[in-house]
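What you see is the complex with one protein chain gone and the rest in place.
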Amino acid sequence: MNGRTGDGVTRRELLIRSARAAAGVGVAGFAGATWVRPFAALAAPARVSTRPLVFVVRTETLTLDPHQNDFIYSQNAQRPIYEPLVDYAPDGKGGATIVPVLATEWRASNDAKTYTFRLRPNVRFSDGTPFDAAAAKWNFDRLKAVNKGPAARLPAIDRVEALDRLTVRVHLRAPFAPFIQALAKAPYMVSPAAQSRESGGDQAQRWLDTNAVGTGPFVLETWARGQQLTYARNPNYWRGWSGPHAERITIRLVRESATQRLMLEAGDADLADGIIITDADAMKKNPALVIEEHSTPAQIHVMLRMRGAMLDPKFREALRAVFGYTSFVGGVLLNKGRVPNGPIAKGIWAHDPSLPQYRRELVRARQLIQEAAPAQRSFVLQTISPFFPYYPQLAQILQQNLAEVGIALTIEDRLDAASFIGALTALERGPDMYGWAINPAYDDPHDILHRTYHSTSVPPTAQNFTFYKNPQLDALIDRGVSAPDRARRQPFYNEAQRVLRADGPAIYCAQFFQIFGRRRPLNGFVWHPFLFNLPPDFYNLWVEA
Amino acid sequence: MTQYIARRLASLVFVLLGMSVLTFTLSHVIPADPAAAAAGFNATAEQIAQYRLEMGLDHPLHVQYLRYVTGLVLRGDLGRSMLNQRAVTEDIRTFLPASVELAVVSFILCVPLGIGLGTYTAVRAGRLSDAATRGFAILGVSMPIFIVALLLQLVFYKELRWFPSGGRLGSEFAPPEAITGLFLVDALLRGNWPVFISALHHIVLPAATLAVANLAVITRMTRSSLLEVLSADYVRTARAKGLSEIRVLRHALKNSLIPVVTVIGLQFASMIAYVFLIEHIFSWPGIGSYAVRAILGLDFQPIMAITLLFSAIYVAVNFVVDLSYLALDPRIRY
Partner (left out) sequence: MPTRTASPTRAFLHRMRRNRGALLGMTLLAALAAVALTSWIATPVDPYAIDVERRFQTPAPRYPFGTDDLGRDVLSRVMAGSRISFGVASFVLVIASGLGIPLGVVSGYRGGWLDEMIMRVSDVFLAFPSFLLAMAIVAALGSTLVNAILALGIAWWPRYARLVRGQVLSVKQSLYVDAARAIGAREGRLLARHILPNCVAPLLVQLATDAGNAILITASLSFVGLGAKPPSPEWGFMVAQGRQFLLTAWWVPIFPGLAIATTVAAFLFVGDGLRDVLDPRLRSTAI
């Protein structure tokens, strides 16, 4: 069996064959045989392993419906099946570039309000439904009708029209410069045939929760909730199956980072997303493993909710001055990260390198606190360690820093997103501060600024759980996104960064690296800065036998 | 006898009712707005109001309780999880079998072994091997189960590579089509041997971890109970009459089993609750981690459902244990 199944092989036969193959692998592993062939790629044509490619992930998939949830923990499971109109690919210089997927060409009007897409011909969903302008329109409409998280990533859409069989035009209500970038994240194209599964006006949400029909390279075989998802090739995939590709993929939930490491070392996993920094250094010594460790434009913030003492900008400034930035970035992240200089991380085009990096200024912090004289001396910080494994350390460093200036901090850690967010939806309830990882979904400052700090983004609309409202900042964000090109947008973002540095509802704690662990025989893993928010490209991944 | 069972059943109903009141009260003092959380963070104020109506949260507490109980009894409805928006019964059906399977296999491991070890130490009471076994038993009970799990994983996965690190099945297998939800049983029923072997291979470490604590308890119980019986008059009489030691032991063992069976029953019921301490470590997708997530997420419908479910299991097991006395001790007539 050499990488060309799918044609004429029934699923059952495939299962049996892979089971046998796996049994063989198991025996080899049992004897402790490990082999490394670093130059194998140069030798004879590469052979694709017949056992499934195993990707271990640390967070649980919530839904397969990409219009309901597009956070990374659900996207891991969605992306083998679903494709967007455009996507990110590495540009070879450490950055990323937009590449066509289901759209082959696109054109923006001069006012950045109307976008026209030429769609890829001869693409079918795995159920046989053709992918065309009507299908694309259905997806835009459904995204809006479902109106959950992913819908909030796109600007308000006035209407979508199918100009001909393969051309769609999207009319926005207001100019939105980074629209193409945003499309990498939503909407993913679901087969419109799902419409027939609608029940009670739910836009087929219940059915698409556990069923998936897309245009992507793989089709879902099984989903054992809380355990694993298995995928087989989509035999009619539009890119075809020549060249080496994985035959089957298993995405397995392994919450413990230590277990993920053990599984990589033992060869039970090919790719792992939950390797922690302390393990990564030890794993680099293992020739069978590769640690993919890259700078990302992601930052970790402690967000300050606008009530009580937090209403005083001096107090917020004091909190930014008190945090031990170098203790955290140097001591805990082992310098796999950097101390930020504001809300926009290095690596996003609008980042302003002229601003100084933060540092701990205890004397100034004491003075500011004295001036602010907050009546409130005890605060609650809520974190969610499954999404950022260094929260416990971050929180305890801040706790100690605050104790030095006479402020008590209680730390509440949550295990899942729903309860974490549930506590934040009303300003009068919930914690005083919360940890928040700012992972830009695409290469633009608008996404993070608007989502996190704009006054219209307070719940239930988006994620401004601080309830921060600053008309000056709102204006900067709004004008920044409607200016047509980067040169004319930059000044607004420079000003926004200054405003947020002086007044913002956050401690900008650290920019951090993204770490993936993989086995050396895993090929096709390419890194780009937005991978943090987008799973790896499953089509190109394969394991060498 | 029938009268006894009827009486027991009546008191069982009382206990179940009491439990439901207790859990209902507990889960309704939870400081969260279930409607806001259920509606999700993109919900509008109207959607939240809609949810409040749907969930009946606008009614006074006792009315809510009555609605809950009638829904439960008439429709088997346990409400909806606000964390994942699924019906709680559906979630329980997804996650409970894994825990039950683990508990059952662990029991198959530790009951015969525990009774055997207990008998051995009782017979050799006072000698060194007795002391050693007792020491081991105490250690087994006092060792936190999560430490046992970590140690077993280090030894048998990392070092020896005998067993997999976790999960219910190898990555290459799809779960057998569900009949009972217990992979071992389903794989057998479907005649799918590779899956059966993989499932068996995967369950050994977590089941052994669970077994350690229970093995210790059962060993201790068997030993003390057997010692008591062995010192009883009728055993002395039997010995005096020249009955062989093996036959004496067999009689004594049978009579000493009652407290052991009680303990086994209680252990089994509470073990399912303990499962969750190791589910995380072994990536075991059971009801325990579901329960913990519900509790940390203040998701009150699943909390109530699971508390009720486990208590019901506990009560039912106790009931069965009581009945099993009949079989073990002919002197007991209800």
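Each chain carries a letter (A and B) given by its place in the written order, and its residues are counted from 1.
Note that contacts are C-beta pairs under 8 Å (C-beta built on N, C-alpha and C of every residue); 3 or more make two chains touch, one makes a residue touch a chain.
Here the structure is a predicted model, which means the values were calculated and not measured.
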Selected from B:108, B:138 or B:320 as touching the chain missing from the view: B:138
Options A:232, A:397 or A:496, residue touching the unrepresented chain: A:397
Contact with the hidden chain (one of A:51, A:185, A:225 or A:261): A:261
Absent-chain contact - pick from B:9, B:66, B:132 or B:154: B:154
Full-complex contact with the absent chain, from A:128, A:308 or A:331: A:331
Positions on chain A contacted by the hidden chain, ascending: 256-258, 261-262, 276, 278-279, 282, 327-328, 330-332, 389, 392-393, 395-397, 399-400, 410-413, 415
Positions on chain B where the hidden chain makes contact: 11, 14-16, 18-19, 22-23, 26-27, 29-31, 131, 134, 138-139, 141-147, 150, 154, 158, 217, 220-221, 224-225, 227-228, 259, 263, 267, 269-270, 273-274, 276-277, 280-281, 291-292, 294-296, 298, 303, 307, 310-311, 314-315
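Basically, only the chains that are shown with their structure count from here on.
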Chain B partner contacts - residues on chain A that touch it in the complex: 15, 18-23, 26, 29-30, 32, 51-52, 54, 62, 147-149, 151-152, 221-222, 224-228, 230, 248, 250, 252-256, 259, 262-263, 266, 268-269, 414-416, 418-419, 421-426, 429, 459-463
Chain B to chain A touching residues, read off their complex: 32-33, 36-37, 39-45, 47-48, 82-84, 94-95, 153, 157-158, 161, 164-175, 194-195, 280-281, 283, 285, 289-290, 292-293, 296-299
